[in-house]
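Just one protein chain is left out here, and the rest sit where they should.
As written, the chain order gives the labels A and B, with residue 1 at the start of each chain.
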Amino acid sequence: MSIWRRNEAWIGLAAIDSLVFVLLGLLHPSFFSSFNIFVLLNTIALSTMIALGQMVVIAVGQMNLSLGSIGGLAAVIFAGAMQTIGLPPVLAVLLALCLGLVCGLINGFFTARIGISAFIVTLATFAAYKGINLGLTAAQPLYGIPASVKLAGSASVIGPVPWLLVPSLVITLLVWFVLARLPLGRQILAVGGNRQASELAGVSPNRIVILTHALSGVIAAAAGIMAVARLQVGQPTIGDDWLIPSFTAPIIGGAVLSGGRVGVAGTVCGVILVSLITQALVVFRVDPYYVQFALGCMILCAVGANRLRMGRRLGAG
Amino acid sequence: MNKSALSPLDEPRMSEEMGRVGLTRARLAARLASPEFSIFALAAAAFGLFALLTQGFDSPFNLFSLARSAAVNILIGLAMMSVIVSGGLDLSVGAIGVCASMASGAAMQLLGWPVAPAVIVALLVGAALGFLNGQIIARSGLHSFVVTLGTMSLFFGGMIILTRGQPFDSLPDAFSDPMRWRIGRWLSPMLPLTFVVAAALAYLYRLTDLGRGMLAVGANSQAALLSGISVRRMITLSHALAGLLAALAATLLAMRNGAAITSMAGDLGQDWLLPGFLAPILGGTALEGGRVAVWGTVFAALLVTIINSGLLLLHVGDFWVQFFLGVLLLSAVLIDHLRKHLLAKRRPSA
Partner (left out) sequence: MSMTRRPVPEGGRTLRQRISAAVLALSLAMLPFTVPSAAALAAGTGSAKIAIVAGGPHPYFASWPQAGRDATRDFHLGAADFKAPQSWSLSQQNDLIESLASQGYNAFLIFPGDPTGTRNVVAELADQDIPTIALAGCLQDPSKAAFCFATDTEASAYLGTKALIKAIGGKGRIAHFTGFLTDPGTALRMRGVKRAVDETHGSVTLVQTIADIDAPEAAQDKISAFLATQGKNVDGIITTAWIPATVTATALRKIGDKRIRMIGLNDDPTILNGIKDGFVTGTMVQNPYGQAYAGSYMLGQLIAGCKVKADAPWLKTPQTDRFIDSGSLYVDESNITTYAAAISKITQSIVSSFDKTYVTCP
């Protein structure tokens, strides 16, 4: 896995992102307004968390189908703790993150220690965690969100930079650091790339898998907390529609589903592309009946273009 | 013989180990230890448990309802299974099903066609969309997950554009009548129909070159290519087969609803993903491909339908049903895993 190959994937994508961004602004000047950039960055902040939560699991060659359910459960626990027992926001955040950790550990335990495929495990826990969510809330949203949390979700650091971007950036950098610079990261990618080889090299795949699922759970919980802050309501339906976006961005960013090859930069660029496109569909008043069709076309084009470029390079190199 | 956990080589060793017991005993033991039988046993156990614990589970009305739901779930599971065995995934089964159903609805309502040709239209549309999936995947070399992620939106969105979200609800009575037939007091003919389909699939994978080719591609596409199998053709055909089965499932569902509606499988057809993957995998079809368990898929879909129905009748608190379902499914997988493990333990040391 050479450095150049990895970098090239996301550079091309970043170029497309910039092109689309400039194009949209030229066609619609209000696109560059401070408020719109704020809105865009807010969306990207949350979507990045969702994509990263899935990306780390893809790195070990598995999937986490319960990502949205963990996020939703963490969201309602976060909101519920503050509303029903008056827990201060900071402690509620810690509680929700711990919950995410536990959920991830459960996933990892059943996958690694008992040896059932992650696909099945997370399919079952997807239903189970969602079920706990529904059982606790009876589908009722939680409105008792403290003002400080609401502020965090809607305030900006400077001008168009939303406050929510800060935790998102921090987590993104952390994940990048772990994957690119720490031995742990190399081990994760090794297990994903070639499990037997990594075992022979002395890495314990089970430990790595459990850690990865736990990390995914924590990131999912963080995303759930951010969603509550952004929506200003503890909605039990948070996470219901995370499954497909969680895969789209990493895949557009060049991740390989069998594991061993992911890119944080690529994933982020993928997130940006999808967010730009979603916004564009609103800005250009695309007939609501055409939106889904357009999104499907774009996913295929983006991935196809990515593939063409890689194919060309592989053919030449 | 089933493609079970034991390879054909184990049989003679086992019977040797058992001394004079004979090959038939060994074969019986092997069959009992197969994933298919264990899922069947689980389904039977669940059935018995719910019949005992609840009132109304084994009432004719409930069994009738169960049979019809199971028929649809089995077909969805078989559709996904056909793609999984050749090494792929198909997220667009729900979307293809809805498109096929709306096409036949249009044929009946707008063109006035009778039921039989309209159903054929549905099957053809399903196969065609699946064929399209297969072609894109085979020619581009992209992972099927990604491609079907895109085509799911494409197909569903295209359908929404053409229909504007409006259902076809003035369908001839003859269309929904089959769903009302009963054999005896509770058996819907739809269930035996799915068994016939399953038998056809089992025949396909076990005894035809086409089916074995699909399995080979799923097991190791390079090796398959080297041995002269057209990988491209196999992938295309397995996706087309999945589309066909999805269309059949959607047709049964439309018959039950008495109308072709765009929301029959949820937004983008997502509602079918869980039952679609659960049945084959619980039933013993390997996710990586190359191994198939047709009857396992059938019994697993039955199991899930039974659990769902039983939970409803147990007066489980409204909103806890889904949790319970997830836990039960995990238990079912665990028990199956334990079985496999105990079996591996009993084998002569590897």
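Definition applied: a contact is a pair of C-beta atoms (placed from the backbone, for glycine too) under 8 Å apart; a residue touches a chain by one contact, two chains touch by 3 or more.
Since the model is a prediction, treat every value here as computed from it, not as a measurement.
Novice: Looking at the full complex, which residue from A:P236, A:P250 or A:G263 touches the chain that isn't shown here?
Specialist: A:P236
Novice: In the full complex, which of B:T194, B:T251 or B:S309 touches the chain missing from this view?
Specialist: That would be B:S309, which touches the missing chain.
Novice: Can you list where chain B touches the absent chain?
Specialist: 53-57, 59, 61-62, 65, 69, 72, 160, 164-167, 169, 176, 179, 253, 256-259, 261-264, 266-267, 271, 287-288, 308-309, 312-322, 324, 327-328, 330-331, 334-335, 337-338, 341-342, 344-345, 349-350
Novice: What is the set of chain A residues that contact the non-displayed chain in the whole complex?
Specialist: For chain A, the residues touching the absent chain are 28, 30-31, 33, 35-36, 38-40, 42-43, 46, 61-62, 110, 113-115, 117-119, 131, 134, 138-141, 143, 154, 195-196, 199, 205, 227, 230-233, 235-238, 240-241, 275, 278-279, 282-283, 285, 288-289, 291.
We adopt the following convention: only the chains that are shown with their structure count from here on.
Novice: Which integer distance in Å separates the CA centroid of chain A from that of chain B?
Specialist: Roughly 30 Å separates the two chain centres.
Novice: Could you please specify the touching residues of chain A with respect to chain B in the complex?
Specialist: For chain A paired with chain B, touching residues are 110, 114-117, 119-121, 123-132, 134-135, 137-139, 243-244, 247-248, 251, 256-257, 289-297, 299-300, 303-304, 307, 311.
Novice: State the interface residues of chain B toward chain A in the complex, per the touch definition above.
Specialist: Residue list for chain B touching chain A: 91, 136, 140-143, 145-147, 149-158, 160-161, 164-165, 268, 270, 274, 277-278, 281-282, 287, 317-327, 329-330, 333-334, 337.
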